[in-house]
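A single protein chain has been removed from this complex, and every other one stays in its place.
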Amino acid sequence: MIGTLLAGKGIFFLTLLLLGIGMAGIIVCENYMKKLICMNIMQVAVIFFFLCLGQKNGGTIPVALDSVINAADYINPLPHGLMLTAIVVSLGTTGVGLALLYRIKDRYGSIEERDIIRRGKDKQ
Amino acid sequence: MRKAIGIILICAALILPFVFFDVLPAIGDPASAPNSHVSDYYIEHTESIANSPNMVTAVIVDFRAFDTLLETTVMFLAGVCVMIILAGVFKTDKRIIEPRSKKMKKHKKGEPVFRGINKDVTITVLQPIILVYAIYVLFHGEVSLGGGFQAGALIGTVLLLDAMAIPDKRNFPDITKGTSAMVAGIGTFIYALAGILTLVGGGFFLEYEKFPWSVAAAEQHSIGILMVEIGVTLGVAGTIVTIMNAILEKVKFDK
Partner (left out) sequence: MQILSLEAILLISLIVISLVIIFVDDLMTAVVVYCAFSFVTMFLYIVMGAPDVAFTEAVIGVLSTIFFVMILKSIKRKTKRKK
């Protein structure tokens, strides 16, 4: 009962909830550093969604064994390969985001959204 | 308040079609659409064609090698971007918050800053172990878990430990950010060179069976995978060291 509910919609519902929380964090938080952390949270939800599609009941991990020949006995390796590179690239995007954060701090003296908007209005 | 209404609308728009329609397959179904078309080909031919028992490595660097070339380029470009963004001369000294230990007492040069654990000995013992594990993961990546990306991240971790633990005394030679960006570029070039060599041999781009030297097809796949993984390792490690050096130039830690 619980198993079919989780396999059908439960896991996907929780994943979408995590995605929504990350998106809400990006919109609500006024600190730019928290926005970066929330972006990473959203990314984890997307990666988990992709990995869910590759699961198989009763499958082993995708490293070939001599005793197992059937293709249905291995977990699908294609989402793993795609998402592994996505995780590594996320480090690069985090680095670029942090560099921009440092430039904003140096230019405006603060990383709070409200202060930066006020500073921009004063200059006009 | 307007923000809250917007968030509720976004979440509802995400969740409602999912609740009312069966758009997604059930988890763990072996006959679902993502598990039935192209992945069976990858699983069945990974040992006979790519000569590597680890299917994830085979998918990344053999069957879908062109994707990974562009991902490595993205990593290299991210490192160069960080270097360019943080390269300007701007007034940094006013903004740095003075650490508390700097106000309280001065440290001698070469001493570890934190006194609780002897980090000098700990880091010196840990570094070679991580480095050996990184080399193992690199060269053994097609048989067991691991590969180029993990090995590059581990080597980056070693250099980062070296820079962070004791700022004045380094166990490894000091790499500037220009050198590390160059290393990342060399890694990306090695990856592309594998493709160019297959073009010279008369095949398609990154078709490993057409390398210009003549050995068995399985060994040629192994040589291609190893070459590509070395390139990926250099690219990722160089990018991590570039980002670290670019940030460490601007942010002063207590010495």
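To keep things simple, chains are lettered A and B as they appear, and every chain counts its residues starting from 1.
The rule is simple: a contact is a pair of C-beta atoms (placed from the backbone, for glycine too) under 8 Å apart; a residue touches a chain by one contact, two chains touch by 3 or more.
No experiment lies behind these values; they were computed from the predicted model shown.
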item	value
Partners of the unshown chain among those that are drawn	A, B
Touching the absent chain when the full complex is considered, from A:C29, A:V46 or A:A71	A:C29
Identified contact with the non-displayed chain, of A:V46, A:A71 or A:I111	A:I111
Absent-chain contact - pick from B:I10, B:L131 or B:L145	B:L145
Sites on subunit A contacted by the missing partner chain, in the whole complex	2-3, 6-7, 10-11, 14-15, 17-18, 21-22, 24-25, 28-31, 33-34, 36-38, 40-41, 44, 47-48, 51-52, 54-55, 59-61, 75, 80, 83-84, 87-88, 90-91, 94-95, 98, 101-102, 105, 110-112, 114
Sites on subunit B contacted by the missing partner chain, in the whole complex	27-28, 54, 56-57, 92, 95-97, 99, 145-147, 149-150, 153-154, 156-157, 160, 164, 240, 243-244, 247-248, 250-253
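Keep this in mind: only the chains that are shown with their structure count from here on.
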item	value
Gap in Å, rounded to a whole number, between the CA centres of subunit B and subunit A	17
Residue ranges of subunit B in contact with subunit A within the complex	3, 6-7, 10-11, 14-15, 18-19, 24-30, 32, 34-35, 38-40, 42-44, 46-47, 53-56, 58-60, 64, 67-68, 71, 74-75, 77-79, 81-82, 85-86, 90-92, 95, 144-145, 147, 149, 153, 236, 239-240, 243, 246-247, 250
Subunit B-facing residues of subunit A, complex	4, 6-9, 11-13, 16, 19-20, 23-24, 27-28, 52-57, 59, 62-64, 71-72, 74, 76-82, 84-85, 88-89, 91-93, 95-96, 98-100, 102-103, 105-106, 109
